[in-house]
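I have placed the structure first, in the form of structure tokens, so that the comments after it can refer back to it.
Here the complex is missing one protein chain, while the rest keep their positions.
Each chain gets a letter, A, B and C, in the order it is written, and its residues are counted from 1.
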Amino acid sequence: MAHGDQNQAHHGHHITPIATYAKILGLLVILTILTVAVARPVSGFDAGILNAGIAFLIASVKAAMVLAIFMGLKYDKKIHLAIFISAVFFLIVMFTFSVLDIYTRIHVESTL
Amino acid sequence: MATAQVVSEKNYLNESKGLWSWLTTLDHKRIGLLYMVAVLTFFLLGGLFAMLLRVELFAPGKTIMDASQYNQVMTLHGTIMVFMVIIPGIPAFLGNFILPLHIGAKDVAFPRINLLSWYCLITGASIAFFSLFKNGVDTGWTFYTPYSIQTSNGTTFVVLGAFVMGFSSILTGLNFIVTIHTLRAPGMSFWRLPLFVWALYSTAVIQVLATPILAITLLLIAAERLLGIGIFDPKLGGDPVLFEHFFWFYSHPAVYIMILPAMGVVSELITAFSHKTIFGYKAIAMSSIGIAAVSFFVWGHHLFVAGQSEVAGIVFSFITMLVGVPTAIKTFNWIATLYKGSIQFQSPMLFALGFLFLFTIGGVTGIILATIGVDVHFHDTYFVVAHFHYVMVGGTLMAIMGGIYYWFPKIFGRMYNEFWARVTFVLIFVGFNVTFYPQFVLGSMGMPRRYYDYLPEYTSLNRISSVGAWTIGTGFLIALFVIIHGLLKGKKAEMNPWGAKTLEWTTSSPPPHENFINEPIVTAGPYEYR
Amino acid sequence: MSTANSHSHNSNLAHHFKSLDQQFDAAKLGVWLFLATEILMFGGLFVGYIIFHGLYPEMFAEGAKHLDWRLGATNTLVLLLSSFTMASGVQYAQTNQKKKCVTALVITFLCGCAFLLIKYFEYSHKIHDGLLPGKFFSNHEAEHANLAMYFSFYFCMTGLHASHVIAGMCLIAWVAVRASKGQFNSEFYTPVEGVGLFWHLVDLIWIYLFPLLYLVG
Partner (left out) sequence: MSLATVIASINTLFISVVSHAAGGSFMPPQGTKVAEKVDSLYRFLAGASVISCILVFASMCIFAYQYRRRPGVKSAYISHNTLAEFLWSFIPFCIFMVAFAWGWYVYHDLRTMPKNAFEVHVHGQKWNWTFEYKSGRKSAGELYVPVNTPVRMIMDSADVIHSFYIPAFRTKQDVVPGRYSNIWFDIEKPGNYQVFCAEYCGQGHSAMLAKIHALPKDKFDEWLQNDPYKGLTPVQVGEAVFKARCTACHNATAEKKVGPGLQGVFGHQVDLEGGDKVTADENYIRESILYPAAKIVKGFPNAMTPFLGQLGEQELSGVIEYIKSLQ
């Protein structure tokens, strides 16, 4: 009997081996050490304005691994990924337009 | 469109008795009625404040209250109407009742969360009203900083109350999305969903994705008041215009939380009373989704003169124009549905036609306000007040009234008095135009909004407006009596008094506890009037 | 739906669902939608943080100096470990390994405790130095005029996060008790799965908070 989109097989839930989880944990720890290693206050490593970008990039790689494996988005229904992406997307929308305003304002000086 | 249902003696109303059985119910229909009681109570209160405002504005200078009382009443009117009436109005009351019936489900996906969201509304409202004992609140419903940081202590309570009510809205939206995705009856594909369900779906998306930003913004206001965190306070290096961005990032989409479900109701009413399939089903369904998506990109038109950059203003003006397109599609498709129909004019249809009339005016004045060069003049004047009342009252409240009358026989199993229902329509419709049309003129003349006092040249138009407001008030009071009378004394309703085609009309009036005795099996679209 | 009625005796199946699968799908969809709201709620703070970081970079650099990156890094590792044990806990529930499942959940809970303990030391240090948000700020060595705002962000973001850690720990305790009573199996493990997703989100947010607050200066 076809009804809606709940026609997944009964025992179709994906089971990830513990070993995979352990590997991911190892990678996450390595990336955490990397974040610390490239941070200016810790190692003096200085990439100028890129510093924040690098930190953000590494964090995003870590987040992607947590999402894909720990939270199972890799094997999951696509709608869960869609929900996550739409949340991030609208957050970016909010950020972009607020920043668009703040960085295109014309500064007015007092002339007194 | 579905197999006929067996009529049962037991229904959701008489299934169990006593106040406690209502306060702990998990049945979406009963929760819908709990929302009805709450929303109508808040509406009476908010309406009463509106009447007081119009008495005060009957003449320039002090009429019945002083400036600080006026500002408090204005704030209460706005806050109650926005957070406690229009936002929960259609989705949580009519939507809660009708949505599972429309898709052939036994209940919403999470009945406990459904009840919890009602208690969130009540708790939030109570916290907000507690502010009355803390010197009240006079910020307007928009809580603009730094004014809201500096003014009376009551503000903290209203802000926290709105925070809690936000959760009510989030949980309702979450529940609806999951219900629509997982609990559709066999054969109920997405393209067979009634348009009201599409509208609720789009609304729910906004509720889930926009309300959290309101939550954090309100928390920050509370923190600003309690800790002085300085993010929105210019004295501490903060930016009040950033608050306006945060606030309107929620509150503009929230405008569509208010109007999209109303559009859904009107789609149902027009096709049912024209006895004709809806014109351009997919276009109407997709325009709901389109409006919901674009609504997140346009909030900056509330900041055209707020100190936002000129570049941002122009970008927002452009995107705002785009929202007009799906709205226009809907309006024209409704008109096209009337064409070659077989139209009856019972009161729900009158309200639907009234909606078309008033919403069109609200819509075109919206385009005028979106045009940035003209908005600089109209911004924060009565033109804006008139515009959003045409959309919110002329749109949403007309749809609520139409929806209540339309589903009245299904909800209560009784009919209301048709003559008096038509009287309410005439009073509300005429009174509405008398109230708010003059406000367009006042705005053109330059009268700013939220004014306790005004220049003598605005007097006569304000008088007309006040008289109109009292006419609307009378109309709604009569409507209340029509509802109560129908509830107690109305004659028994049939299963399908209007000859409509959607699923809720295939079960008994009122429906049994699990809605359908046999699960409906859907074999065709929702509006097959052949 | 031939399997639907065979499950109707199952006490875990609510009356309005047809099968445990349908109920599981609904619950998981609901949890993901809830996570979306959490992301947006924290996101509002992140947006504010990034904007003001752009406006006052020196102030944020000065603020970050007052934080101890070692404690932040330790807490990151603690939360990563807890995420691993949580994921394992869900897997053990899926594969009917009750004992291991309870152990994994208890370790996760203890990691939460460790995180809060470290946070407590950090907070008391800040309080001692007068590095407090807004009007309670009383550090006299501050160079930047608005340094209080940095600590407003610090306390708002970590405070909101800590409240989620506490909520998550309550939920973990709840599912651990249920797991020890043997209420979960490969047919029904929805609560563990949902709590797990929530806990991973708490970890996810910290993954961003750590470099933003402690390292980017």
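Here is the rule we use: a contact is a pair of C-beta atoms (placed from the backbone, for glycine too) under 8 Å apart; a residue touches a chain by one contact, two chains touch by 3 or more.
This is a predicted model, so every value here is computed, not measured.
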item: For the chain not depicted, the shown chains it touches; value: A, B
item: From B:Val37, B:Ile335, B:Ile484 or B:Ala524, residue that would touch the chain that is not displayed; value: B:Ile335
item: Residue among B:Val376, B:Ile484 or B:Ala524 touching the omitted chain; value: B:Val376
item: For chain B, the residues touching the chain missing from this view; value: 66-68, 71, 138-140, 144, 146-147, 150-152, 234-235, 238-241, 274-277, 279-283, 305-307, 310, 313-314, 317-318, 321-322, 324-326, 328-329, 331-333, 335-336, 338-345, 350, 353, 356-357, 360-361, 364-365, 367-368, 370-377, 379-381, 430, 433, 437, 440-441, 444-446, 448-455, 529-530
item: Positions on chain A contacted by the hidden chain, ascending; value: 108-112
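Here is the rule we go by: only the chains that are shown with their structure count from here on.
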item: Between chain A and chain C, centroid-to-centroid distance (C-alpha), Å; value: 15
item: Overlap residues in chain C, where contacts from two or more other chains coincide; value: 22, 25, 29, 33, 36-37, 39-40, 43-44, 51
item: Touching two or more other chains - residues of chain A; value: 1, 3, 6, 79, 86-87, 90, 94, 98, 102
item: Chain C residues touching chain A - in the complex, by the definition given at the top; value: 1, 3, 19, 21-22, 24-25, 28-29, 32-33, 35-37, 39-40, 43-44, 46-47, 50-51, 53-55, 64-65, 69, 73, 76-77, 80-81, 83-84, 86-88, 91, 94-95, 186, 196-197, 200-201, 203-204, 207-208, 210-212, 214-217
item: Parts of chain A lying in touch with chain C, wherever the complex brings them together; value: 1, 3, 6, 8, 10-11, 13, 15-18, 21-22, 24-25, 28-29, 32, 35-36, 39-42, 51-52, 55-56, 58-59, 62-63, 66-67, 69-71, 77, 79-80, 83-84, 86-88, 90-91, 94-95, 98-99, 102-103
item: Residues of chain A that touch chain B when the two form their complex; value: 1-6, 79, 86-87, 90, 93-94, 97-98, 100-102, 104-106
